[in-house]
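Please see the structure below; I have some questions.
For this view, one protein chain was removed and the others were kept in their places.
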Amino acid sequence: MIVADRKPLTEILEMIDDCDNVLIIGCKGCVTVCNVGGAKEVGILASALKIARKKEGRTLEVGERTIERQCDPEYIELVKNEVGSYDAVISMACGVGPQFLSNAYPDQRFFPAVNTTFFGGAVQHGIWEERCAGCGQCIIHYFDGMCPIARCSKSLLNGPCGGSAGGKCEISKEVDCIWDLIVRKKMENGRLEDLLSVRPPKSWDTARDGGPRRSVREELVQ
Amino acid sequence: MRLSYPSNIKVIQVPCSGRVDILHLLKAIEDGADGVYIAGCLEGECHFLTGNLKARRRVNYVKKVLSELGIEPERVEMYNLSAGEGPRFVEIAKEMTERIQALGPSPVNLKRAA
Partner (left out) sequence: MSDLKSGSNLEKVLRAGHFAFTGECGPPKGANVEHLKEKVAHLKGMVDAVNVTDNQTAVVRMSSWAASTIMLQEGVEPNFQMVCRDRNRLAMMSDILGVSAMGIRNMLCLSGDHQRFGNHPQSKNVYDIDSMQLIALAKKMRDEGTFMNDEEIDVPPRLFIGAAANPFAEPYEFRPFRLAKKAEAGADFIQTQCIYNMERFREFMKRVVDMGVHEKCYILAGVTPMKSVGMAKYMSKMVPGMDVPDELIQRLQGAGKGKVAEEGIQFALEQIQEFQEMEGVAGVHLMAIEWEHRVPEIAERAGVLPRPQV
């Protein structure tokens, strides 16, 4: 899923400083699963913003709405009667949401309430980790199901570097050295052979380096 | 045991402190409460195993939100005591009342009054 973190409240308050009423739109996709932008978090943000405004002696009307997905025009369409009645709209979806909303409703201002961080999953309740870098050319089968592009701090294809210690990366004790894990798994499974020849440079033209990407499925295009 | 506790405290009963949500605490502050606390069972003695631990985490979350907004996080608190400890309940109620009185009215109310 796409993982995100809520922006600091002060940053959101600054965005809406000139507003007397705002609509907060949540998303039932990824950000609901990672507990950052679903109906519940919309409620919490609404309350926190109202508390902040009351403290200043100013009022703030807050509308709350959560739609199926903000990355789909079909659902964006459903809020057409609401967005116009507010001074601004706050989106709690990943970075895709406020862009789809802005595109659909060019007269309204849309503010992002979250910082979109990575593609990953929950390794335990409340803790998410990055797993994919969206490079456009998957190679995890060479590395026994572990991606060195997303999970090695230097994206090494011929690791581990000299900074690997105690199974951790040189950048932080919180970060596993993925190359340590790859090497150990290969050794345990008798496949060390796989790591003995030099893996050639990767082509990044399918990644963001090749420019903004687009996916077309002819069979679906109407 | 007919013990009396400060009358300014409004008790809301829930089946388990784990039932108390972040939003309940926030709404209380938003609607003008000067302070709000949860009296849960002793840690390790939750009938639903981890209800009181979850409650503590939620209290901590709300403390963080209040700090971010420049409001004293001490206005929200988590206490643990057993159901049989009537005197302890009174003690906590007094302690919390004194703390909030020392802090004064919530800034949410101050501006409204002004």
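Labels A and B are assigned to the chains in the order they are written; within every chain, residues are numbered from 1.
Keep in mind that, in the parts below, a residue touches a chain if its C-beta (ideal position, glycine included) is under 8 Å from a C-beta of that chain, and two chains touch if they have at least 3 such contacts.
These figures come from a predicted structure and were not determined experimentally.
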{"item": "In the full complex, displayed partners of the excluded chain", "value": "A"}
{"item": "Residue of A:Gln124, A:Ser197 or A:Gln222 in touch with the missing chain, whole complex considered", "value": "A:Ser197"}
{"item": "Residues of chain A (touch criterion as defined above) contacting the omitted chain", "value": "153-167, 170-172, 177, 180, 183-184, 187, 192, 195-202, 204"}
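Just so it is clear, only the chains that are shown with their structure count from here on.
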{"item": "Residue ranges of chain A in contact with chain B within the complex", "value": "8-10, 40, 43-44, 47-48, 50-52, 54-57"}
{"item": "Residues on chain B engaged by chain A in the complex (per definition of touch)", "value": "22-23, 26-27, 29-30, 65-66, 68-71, 107-108, 110-112, 114"}
